[in-house]
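Note that one protein chain of the assembly has been removed; the remaining protein chains are unaltered in position.
In this document, chain identifiers A and B correspond to the written order of the chains, with residue numbering beginning at 1 in each.
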Amino acid sequence: MALVATLRSAVCLLGRFPALAGVDLDVAAGDVVLVSGANGAGKTTLLRLIAGLLPLRAGTATVLGHDLTVDRTSLRRDLALVGHGTFCYDDLTVSENLTFAAKASGRPPAPADLLEQLDLARLAPVTHRHLSAGQQRRVSLAVALAREPKLLLLDEPHAGLDVVGREVLDAVLSRAPTEGRTVLLASHELDRARALATREVELVSGRAIGGRREHSPRSAAHETAEEVGR
Amino acid sequence: MTLARAALLVTGKDLRIERRAKVTSSQILPFGAIVLVLFAFALDPDRGVLERAAPGLFWVAVLLVSLLAVSRAFAIEVEHGARDGLRLSGLDPAAIFLGKTFAVALQLLALEVVLTLGVVLLYDVSLRSLLPLVLATVAATVGIAATGIVYGVLTVGLRLRETLVPLLVLPVVTPVLLGASRAWEASAVGAPGEAWPWVALLSAFALLAVAGGMLCFGTLLEES
Partner (left out) sequence: MTLLPRGATIALGWVALAALVTLTLLGLWVAPPDAVQSDAQRLMYLHVPTAWLAYLAFAVTAASSALYLWPRTRAVVWDRIAGASAEIGVMFTGLTLVLGALWGRPIWGVWWAWDARLVTTAVLFFLYIGYLALRRIPGDANDTAVRSAIVALIAFVDVPIVHFSVTWWRTLHQEATVFNPELSAQISGTMALTLWFGVLAFTVLYLYLLSKRYELAAMADELADVELEVAIAERIGEPVGAGVARVEP
């Protein structure tokens, strides 16, 4: 099975703090991996590392065929990250932000049905600044999808999403394997996310439990997570 | 996507934001005008000092204004983590550099037109040889914008950015201040022959700054 991402003993620093202290992780194509863990466990850092945004201090990491210690910029064309910030410009409208993101990644401007799917059609001419937090999060999801990524990295996407947004997100996640997309999802909404995920990996103090792919079935990872104190 | 189209995409984005937010026109321009007025308070206008010093004062005002413009160019990238968005976008960093430099340069040129009017009206200066003046101004502006964008991205993730950028940028652009002021002086008295060497120096500086920026912008953008 094709591996989209492989990390071995990955160490990643935030300033001087080892946010990731030796992570082992395998992600196969078509996986929908739920990354769980307490606040401060390193979920955001892990996603940003895989997106190529952070330098690797020690260990190895290969994502989408690129060795992150050698080149962590080329892989970005094929992935998208939905992070804590929306990556949007306050003074541009929803459609302007979407058009910019799509054109920048060389894709055609977002199709109308993407806006429809995310219930943003009527918000298209609204400036980003004037959107509610939930609407802004939906826009950042739209921006990510407009890039047609092979690997979708979602950092707490449910947080801050309104009801409509959550339903849309769940639909996107359940369609992902059939669309050939791999998803890494960091979330606290374990019940909701578990229903959609094919695997779970728990981050504890900068290390991953259940990261390796020898035991891939969801149930095994589930048990491991239960064993490690909760 | 070609470099030029990608750069223009970024320029368009920056200018569209400015048109909506109007920071340059409503804050930076008045600041420039205030600086010109302050010079008049500092250098008694009745003794002819102001008129003689006008070219230099104009360019000092432009330098101060450009520090603000560059700061603003990156402030828009910091909100909502748009800088990460740029890094993730897949855009060629050289294109981002060219796009932002072009956007800042255009805004500075617009500001300079207004400030020139200010200098002509407030300091009673007449400008005779217009061609070297315009060329010198364009070259100087491009040089300042390119240098500012390089140092802007260099410091975008850092604390103490606001105090560090002026300290870093101003010593580097001293040749531009020198050349542009002398070119303006020569143009003001109608001696274009003296202005052309300075135009050449300013153009060389601008070319170097743009080339250097294209080379190192990518590396600098990646600082986490």
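One rule holds for everything that comes next: a contact is a pair of C-beta atoms (placed from the backbone, for glycine too) under 8 Å apart; a residue touches a chain by one contact, two chains touch by 3 or more.
In this text the structure is predicted, and so the values were computed from the model without any measurement.
K.L.:
Where does the absent chain touch, in terms of which shown chains it meets?
P.N.:
Answer for the hidden chain's contacts among shown chains: A, B.
K.L.:
Please identify which residue in B:Pro45, B:Pro175 or B:Pro192 touches the non-displayed chain.
P.N.:
Here the residue in touch with the unshown chain is B:Pro175.
K.L.:
Who touches the missing chain here, B:Leu50, B:Ile96 or B:Leu220?
P.N.:
B:Leu220
K.L.:
Touching the absent chain in the whole complex: find that residue among B:Leu154, B:Ala188 or B:Met214.
P.N.:
Answer from the full complex: B:Leu154 touches the omitted chain.
K.L.:
Given that one chain is not shown, which residue among A:Pro18, A:Pro109 or A:Gly134 touches it?
P.N.:
A:Pro18
K.L.:
Touching the hidden chain in the full complex, which residues of subunit A are there? Just list them.
P.N.:
Output for subunit A: 11, 13-19, 21-22, 38-41, 55, 204-207, 228-230.
K.L.:
Which residues does subunit B use to touch the chain missing from this display?
P.N.:
Touching the missing chain: residues 150, 154-155, 157-160, 164, 167-168, 170-172, 174-175, 178-179, 182, 197, 201, 205, 208, 212, 216, 219-220, 223-224.
Simple rule for what comes next: only the chains that are shown with their structure count from here on.
K.L.:
How many Å are there between the centre of subunit A and the centre of subunit B, using C-alpha atoms for each centre?
P.N.:
Once rounded, the distance between the two centres reads 39 Å.
K.L.:
Note which residues of subunit B are touching subunit A in the complex, please.
P.N.:
It comes out as residues 1, 6, 9, 13, 16-17, 20-21, 76, 79-82, 84-91, 218, 222, 224.
K.L.:
Mind pulling up the subunit A residues that touch subunit B in the complex?
P.N.:
Spelled out, the residues of subunit A in touch with subunit B are 51, 53-55, 72-73, 76-77, 79-81, 83-92, 96, 100-101, 103-106, 127-128, 143, 147.
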